[in-house]
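Of the protein chains in this complex, one is absent; all others appear in place.
Letters A and B name the chains as they come in the text, with residue numbers starting at 1 for each one.
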Amino acid sequence: MSGDQIHPVPTGFLRRHVFSTDHKVIARQFMWVGFLGLFLGGVMAMMIRWQLAHPGEPFPLLGMLFWPSSGGAIPPDAYNTLFTMHGTIMIFVGLTPLLIGAWGNFCIPLMIGARDMIFPTLNMLSFWTLFLGVGVAVYSLFVPLGAAEGGWTAYPTLSSNIGTPGDGETLWAISIFLIGASSIMGGINYITTIVRLRAPGMTWGRLPLTVWGLFFTSVLNVLFLPVIGSAMILMVLDRVFGTSFYIPATMAQGGGGDPILYQHLFWIFGHPEVYILILPAWGIVGDLLSFFSRKPAFGYRVTVGALAAVTILSAVVYGHHMFTTGLTAMLGESFMLLTFIISVPGEILFFNWLHTLWRGDLRLTSAMLFSMGVIFVFGLGGLTGIYLATISTDIYLHDTYFVVGHFHLTMAASSLFGAFAGCYFWYPKLYGRMLDERLGKLHFWATFLPLTFVFCAMFFSGYGGMPRRYFDHTDNPYTNELQWINELTSTAAFILGAAQLLFVVNVLKTIRSGAKAPQNPWEVGTLEWTAASPPPHHNFDTIPVVLTGPHEFSNPAIRGGKDWIYQTEPLSG
Amino acid sequence: MTRTLLPSVAALALLAAAGLLAPGDVTDEGRGAAPAPDLPPHARAPYGVPLSVAEGARLLAWDKDIERAAAAAEPGRFRKDGDTWVDARGEYAWDAEEEVYWQDVPASTLTRGRQDFVQFCSSCHGLQGDGYGRSARGLRPPPRSFLRSTFKFTKVPGAFLPNDDALLRLVQHGLDGTPMLPWAVSEQRLRDILQYVKSLSPEDSGWRDPTNEIGDVIYTPPDPVTDESHPKHPWYRQPEKAVAAGAEAYHKYQCWSCHPAYMTQKQLNALRGPSFADTAYDASLTYGKLKKDSSYEVLGYHVAIPAPDFTWHVLRYGRDAREVFQTIAAGIDGAGMPTWGRTDPDAKGSVPDEEIWAIAHYVRHLVATYQDQPAERAAFMAGVRSK
Partner (left out) sequence: MSPIRSRRARTALATLAALAALALAPATSAQQVVDRWRPNPPASSYGQRFDDLFLLITVLIGVSFAIVLVLLIVPVVRDRARPGHKASFDHGSSLHDKRFTAVVSVTVFIVLDAWVLVVAMKDLREGYWNMPRPDTPDVLRVEVLAQQWSWNFRTPGSDGELGTPDDVLSINQLTVPQDRPVALNVTSKDVIHSLFVPDMRVKRDANPGAINVAWFQPIKAGDFQILCAELCGYAHYQMHGKLHVLPAAQYDAWEQEASAIALAEHDPNDAEARWAWDFKE
């Protein structure tokens, strides 16, 4: 490509490590914010599960630190803040920076054979806007009347100043806006980079599925984050400047707005958001299953088509979150039908993944275990979506723990497993060190088993009729009969939380003194493995020329006794 | 450097906008605070909600009878100095001129109480504690206005202001059958909220009026049905005898002038004596009367609350005989229910203790037997209404 210049490495601590425009540095910045988010969200989850299993009992160790006025027990207003911030932080400060910020930033230029993103400064801005958003969210925890308490969905009028006076909710809305802006910037960057900066020979048909997943995620980011941004602007206007976008005329101070407007705006964003979180994971899984089965990804074009179909359809299924709000019958049935239709490309993905494994040569590394784990948890979670897509069963199951179990399996567990798979896979390239494989596999099983238990148990409590977001299920006789499930779930959740220490230990142990990573420890042919571990500032000495696809494993045309080939090498014969 | 300056400035501008929302300085005269004249007070928009209290408050603590209160506070904290008591912590002070003890509640306590009040209480009781919360509109009974310093169910006779413990127990109990919940807020936070609520007394009234007295829960003697120190009492371990006596006492003391009667007209006349032999009663004898409740005023109108029908309505603060005893004995401040008991164990109440206990057991018997039992109740009331 013309204009290919190798710029000198920047000097100065700030330029190199803080305000760097190097996508690899930014990727690491996103990764650590992601880990921090997962940690914070995880601690909050432990607090929530503690309160649910042992209502009114002081939270061990940290209880007296946070809530001295109640003797260390979690008060009801703090509990509402906990589940609100748990959801917000896990999605926006945990998974998004990790999957899209970190793996997107790291993988895209390397996998397509570019030196960096097409807009490096925009990239840096994207990180710092996220950081600012996180800062606003953290600041909101310390204002009088506390942080946001309306759930991460923040429906008005509870989230309007009528339902929640104080600054916490306003600051929360601002932080969502900023984090959304960060994602939009990132999305623009990724799309343009993938379109414009692919190395010669890197056709659309030779892109790794990871890049395809990130591409479609970025399309959704760019299209739908502005919607949540506008929803948040309207909310801030209502809360601070006295407008009535969401406040109906029947309220004493209302002026003809509609709280359902917010729900539409939120879920037009909210449903694509869950696909935003899962598409990179699907892409990573598609690639890794092929890499570690030593077989091509089955039905590459069909898989890409399925990803595209999911992307397009994700916009028109959002109404299934609103079945009980009083939608007309026609609208409800349309959303039901479309939600069923979107399951078809998802099912095609499964078909292709399983076919990739079939008669492969499986190398069960930690990254592979997590990828296969995605098949399991997303299969289970996705299938339970059928109960919720069907209006007649959703009427009972809406806003019960059934939904919580469903979305944790599909959104949280699957994306998280995809993120972990990416961690175990690219860590050698990112840091030049190998993670301990045994610890990694132990981490997988110690995570996978309790996680499955926790969220499957929620299917039972939800089926039993236990509503969400209750501070204390023993307060009424009906859900009191389901309390035993809460106790079991919490025990498993504590095990799940503790198991993540295995990952922390693994990273801390190896980041400076782990085994040095070879250039290509997994024997995989995508372009990032042609660079050094870690790659130099300019990634590639010369821009690679691509001659083969990313999944040419066990191709009989490969010579030299290998079962893999670099994308820069030709297939003979 | 310039490339990072621009986004930093933009971010700071955003933060400054957020900072505009900082509470504390904004008073009620801020944006949107005064509603248009034709809008009800429920329309007070919670913009710029003041969350911090600038000054502490001086609230009535207790009267000269401090020994009991001092013992309830920390031992060693109070020291007798001549005729008065000195508080080592300086929170309670004796005013020699007014001859009352005041409590100096610091602004920090009131701020914490104010914030928790806005969190938990303001949706019904209003941001100013005047009962005009956004959820309160149309509620009957309407939420209490704390500006009147009157509470109905504290078990403290209306002649006194309730002490902190009585108020605390009231909030923690909740009022059954109303939206006033038994709040799961810690006691420490509740006490701060209560200090704030007390500070809402207008100038020279309620807890700011030195001529008022702080009272304790009404004197509650032991229940003859369960009092082990008097096993020879005819009702000991025989509640049905107490119930029978209570049925008689209830109708003898004309509780039916407000509450329903649970006897036929004939039986009632027989009970009242020969001079009432042929009295005919209003058809509404077996229904509770609607009474203007002076403790509730909504938009200038005193709201009327019916005296409860014990076979039908949920008792607000009467889950057992003891609680019912205390409600009867203390009365209900502001409503039509007078103080039938006595505060001083040595004084005499309007109704003897034993008979109040009997009525309490009778009331609980009516509740337990007929509430939520529509068939039984229908049969019972049909019997009562027969000629």
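Heads up, the rule we're going with is that a residue touches a chain if its C-beta (ideal position, glycine included) is under 8 Å from a C-beta of that chain, and two chains touch if they have at least 3 such contacts.
The shown structure was predicted, so the numbers you read here are calculated from the model rather than taken from an experiment.
**Q** Specify the residue from the set B:Ala321, B:Leu366 or B:Met381 that touches the hidden chain.
**A** B:Met381
**Q** So one chain is hidden, and I want to know which residue out of A:Pro10, A:Gly465, A:Gly497 or A:Pro534 touches that hidden chain in the complete assembly.
**A** A:Gly465
**Q** Just one of B:Leu170, B:Val225 or B:Val298 touches the chain that is missing; which is it?
**A** Only one listed residue reaches the unshown chain, and that is B:Val298.
**Q** Among A:Ile162, A:Leu307 or A:Ile565, which residue is in touch with the absent chain?
**A** Per the contact definition at the top, the residue touching the missing chain is A:Ile162.
**Q** Can you tell me which of A:Val43, A:Ile188, A:Val222 or A:Leu449 touches the chain that was removed from the display?
**A** Selected residue, touching the omitted chain: A:Leu449.
**Q** One chain is left out of this view; which of A:Val25, A:Leu357, A:Val546 or A:Ile565 touches it in the full complex?
**A** A:Leu357
**Q** Touching the absent chain: which residues on chain B qualify?
**A** The missing chain touches chain B at positions 40, 119-120, 123-124, 134-135, 137-140, 177-179, 181-184, 284, 287-290, 298-299, 301, 303-304, 306, 309, 312, 372, 374-375, 377-378, 381.
**Q** Spell out the interface residues on chain A facing the chain that's missing from view.
**A** Per the touch rule, chain A residues meeting the hidden chain are 76-77, 80, 149-151, 155-158, 162-163, 248-251, 254, 258-260, 293-302, 324-326, 329, 333, 336-337, 340-341, 343-344, 347-348, 350-352, 354-365, 372, 375-376, 379-380, 383-384, 386-387, 390-393, 395-396, 398-400, 437-438, 441-442, 445-446, 449-450, 453, 460-461, 463-465, 467-473, 475-485, 487-488, 491-492, 495, 521-523, 551, 553-556, 563.
Please note the rule applied: only the chains that are shown with their structure count from here on.
**Q** Can you work out the whole-Å distance between the CA centroids of chain A and chain B?
**A** 51
**Q** Sort out for me which residues of chain A touch chain B in the complex.
**A** Residues of chain A touching chain B: 19, 56, 67, 69-71, 73, 75-77, 121, 124-125, 128-129, 132, 136, 143-146, 161-163, 165-167, 170-171, 174, 178, 240, 242, 251-253, 471-472.
**Q** Touching chain A in the complex: which residues of chain B?
**A** Touching chain A: residues 3-4, 7, 11, 14-15, 18, 20-23, 31-32, 35, 39-40, 42-47, 49, 51-52, 115, 118-120, 122-123, 127, 134, 137, 184-186, 188-189, 192 of chain B.
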